[in-house]
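Attaching a single structure in structure tokens format; questions to follow.
Here the complex is missing a single protein chain, while all its other protein chains stay put.
Order of writing sets the labels: A and B. Residues in every chain begin at 1.
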Amino acid sequence: MAKAAKPPKPEEITKTLDYRKTPKGPWIDTKVEFRPGMYCYGTRPKYLEEVDMPNPREWSTSDEDWKLPENWKEIFLEGMEDRLRKHRSFRLFMDICVRCGACADKCHFYIGTGDPKNMPVLRAELLRSIYRRYFTTGGKLLKRTAGARELTEEVFKELWYYAYQCTECRRCSVFCPYGIDTAEITIMVRELVNLLGCNTDWIMGPVANCYHKGNHLGLEPHTIQSNIEMMCDDIEEITGIRIEPTFNRKGAEILFVTPSGDLFAVPGVYTAMGYLMLFHELGLDYTWSTYASEGGNFGFFTSLEMAKRLYYKVYAEAERLGVKFIIGGECGHMWRLWHQYLATFWKPPENLETPKSPITGTVFEHASASKVVHVVEFTADLIRHGKLKLDPSRNDHLRVTFHDSCNTSRGMGFFEEPRYVIKNVCNHFYEMPENTIREKTFCCGSGSGLNASENMELRMRGGLPRANAVRYVHEKYGVNMLANVCAIDRAALPTLMQYWVPGVEVCGVHELVGNALVMTGEKKRTMDLRLEPLPGFEEEEEEEE
Amino acid sequence: MGVWFSFWVVVGLILVALIGAGLLNLSVIFGVVFPYLALVVFLVGLIYRVVQWGKTPVPFHIPTTCGQQKSLSWIKYSKLESPATGWEVFLRMFLEVVAFRSLFRNLRTEMGPGFRPVYGSSKWLWLGGIAFHYSFLIVFLRHLRFFTQPPSKLVSIIDSFDGFLQIGHPHLQLTGVVLFFAALYLFLRRLYIPQVRYISLPADYFPLLLIMGIAGSGILMRYFIKTDITKVKELTMGLATFHPKVPEGIGVIFYVHIFLVSVLFAYFPFSKLVHLGGVFLSPTRNLANNSRMKRHINPWDYPVKVHTYEEYEEEFREKMKMAGIPVEKDIEEEETEEKEQEEKE
Partner (left out) sequence: MEQLREVLRTRRDGIVRRWFDYIIETYPEETAAFLKSKRDPFTNPVGSTIKEGIEGIIDYIVGEGEEEVQTFLDRIIRIRAVQDFKPSEAVEFVFHLKDIVRAEVGMRLDEPEIRRQLREFDSSVDKLALLAFDIFMECREKIYELKATELKNMTYKLLERAKLLDELDKHKW
């Protein structure tokens, strides 16, 4: 490098090294390239067989031959026609997009990957080009000039690749002048590829588990019970109070259902401990169920029919146990579904009543039809009525910000309840910048069944806009805790933080509640729910002793 | 490239009108037949599209909520962004249609380097869209004076407002000019913003060029190549009263204008322009966020295969019993077992 007197010109460097990888020509000609780290592995046949889904076979996404059935094209197009007849959203969104580009830079995957096909409009155009070719006169006649293209295996793979690079977060839909929701289109593409057995292993495994065993993780009844009892051991160690939750108990007033991730994974278990402590302190007449032991629904990332099949258990179990209403735990897509789909999938059984808090007497009128109340709504009401004794200073070592989950934000409108609870159990709360929260919140990058490990690069890129906003409050206010109301967030955000913003941890809202909750007859707290010393409290006790 | 294709198609259409009405003297075809045909295609086509959408069910309740839901009584909810009643949905839709509210969301203070506020440029799309659609609407309404006798009050009022600058003779009407330039802006942004160029199809360039052609020919006709307006009105009134007649001596520029308009009308139902009707039907906007208060019924709901509790218990009964979890069939089973044992004995 000493002879640097005559360096090559920039142009020369770029000539010799092929770094400029702008896709040349129209997108319609750009072939899909499966890049490792960007996609999930294909599903194993056994999972498809377990739930009677079509085309079970050994295959791999990186294979040239996906072993589609002979008449795959027919199946795909017939499936598409059927769905165009059944979903107004689908037909309308195929028809009315004007390609104004307002959505283009709203997608976290586009922002993070820079791949033009991750612009929501283009993601939809991938399918719209097929729609034009086979379902519109103009497209049939003018073909390419009308923006239509043939459905080939290549195109099919492209549809698959980009349908699994969308987390169905609906952010684009907020900015679209016609409310076109890419999630609706992605849901349809995923249904179509599932007609041909092309799901991912990461989604299909939990689906099969959930169908037979009641939850995604495949926890059997005794395991669920022992897991929760272990949490109770920890709670006893922390508070000196022994909690004895019940399972599958008939005659309980309330059925509690939460995502199974919180029974098993850190930091989700701490959130579950928060529920246990809260319900115990209230003396709530509730029960867990080992049969309806999953609040989440990976079926939703497969097909709407599968989502419906998996959610049969919720109301069926509520009916069998004869409860009066249902409380649901903190979860994102679960609440999109419980809020917008559950009571459409299944008729709420007669024994359910409009939820009424046994503690405050508040009637949850807004849940009068579906009879399902969000645990954070329930807790916010308790706090509002002064029914909880709270010591927020136990969370003083935490500087908290709140990540709005996509599903509860744009599919429910759930913004104030969690903030109200957090502000009552924590003294240090800081909002992230305005255009990255509430209805404009950025996805964790791992939603809709994309939180596998083989697509880690995709997740890290997709999560960059969220992480970037966290970094801002981390640097500005010293934020060290990212609270959220979603089990997938609790699984995915710690990883995202470790990569982009080390020093920020992740928790559910009820972990913070559990820490602050002053329980009747508890011993002096020296540990938080993570069994770590509670700063400021440990020392004090030693001095007193 | 899509843009050239669209350009030549529009040029071709203009030539067709010039040759047809100018050289071949087919003024009846261009002045009467095509307009009627176009109107029929437009009405039938648009109604067909809207009916087709309308008939397509909305199986699930999927509003995009952009504000606080109605939940606990002491939490203020966002009536516009998360409407709970029909009236609130109406307001949300009204603002969406009238003010392009969602597009307006782009209009936000951005933060620049060092987190200093910077005003973003994204408001241009909203502004361009508003200018385009409103000037189009006013131009459209203004033209009603060709189809009513005497012209309605409303039209005259619009006319006088539109020409308030009182420049030139006849008075310059602003909206025609605004329409042309707004369309030009929307066209140019398709060419110059790489992302938008990448997603644009001929179907995006064509209507803009066509509308520029319409506005351009209209402006030419009004201010430069003067056309006998009384004769034009004779023709248009004939169309409106279904007694069509074609007066001699209307300039060919008029036929270019009316032909392009006819093409636009006929093209409308087959194109993305149907967003005019579609926007009202969008399920992410026109549904109330009340799905937990009011059960939404899926009209094509069908029975699905499920895994019942009985099947579940069958598989795990022993494990459940060992863990002390209550089971349904426990007692029955013990009884049958006892009976079997008694029988054996």
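Criterion: a residue touches a chain if its C-beta (ideal position, glycine included) is under 8 Å from a C-beta of that chain, and two chains touch if they have at least 3 such contacts.
Because the structure is predicted, anything quoted here is derived from the model rather than measured.
Of the options A:Asp115, A:Glu317 or A:Glu511, the residue whose C-beta touches the omitted chain is A:Asp115. From the options A:Leu68, A:Leu255 or A:Val269, the residue with contact to the unseen chain in the full assembly is A:Val269.
Contact with the chain not shown here comes from a single listed residue; of A:Val32, A:Ala369 or A:Met456, that residue is A:Met456. Among A:Leu464, A:Ala516 or A:Leu534, only A:Leu464 touches the chain left out of the display.
The residue touching the chain not shown here, chosen from A:Met80, A:Leu217, A:Val323 or A:Leu352, is A:Leu217. Panel shows chain A; residues 1-2, 4-5, 7-10, 13, 17, 19-23, 35, 37, 104-105, 110-116, 119, 201-202, 205-206, 209, 216-218, 223, 226-227, 230, 261, 264-267, 269, 433, 435-436, 453, 456-457, 460-461, 464-465, 467-469, 472, 491, 494-495, 498-500 of it touch the chain omitted from the view.
Considering the complete assembly, chain B touches the hidden chain via residues 110-113, 115, 118, 120-121, 193-195, 197-198.
Rule of thumb we're sticking to: only the chains that are shown with their structure count from here on.
Chain geometry summary: the mean Cα position of chain A and that of chain B are 31 Å apart.
The touching residues of chain A, when paired with chain B in their complex, are 26-27, 52, 84-89, 91-92, 95-102, 104-105, 116, 119, 121-122, 125, 136-138, 145-147, 170, 173-181, 184, 211-214, 220-222, 225-226, 247-250, 290-291, 304-305, 308-309, 312-313, 316-317, 320, 338-341, 343-345, 347-348, 362, 364-370, 372, 377, 380-381, 384, 409-417, 420, 433, 435, 439-440, 472.
By the touch rule above, chain B contacts chain A in their complex via residues 2, 5, 49, 52-53, 56-72, 74-78, 81-82, 96, 100, 102-103, 105-106, 108, 110-111, 115, 125, 129, 193, 195-196, 198-204, 270-272, 274-275, 278-279, 281-285, 289-298, 300-301, 304-309, 312-313, 315-316, 319-320, 322-328.
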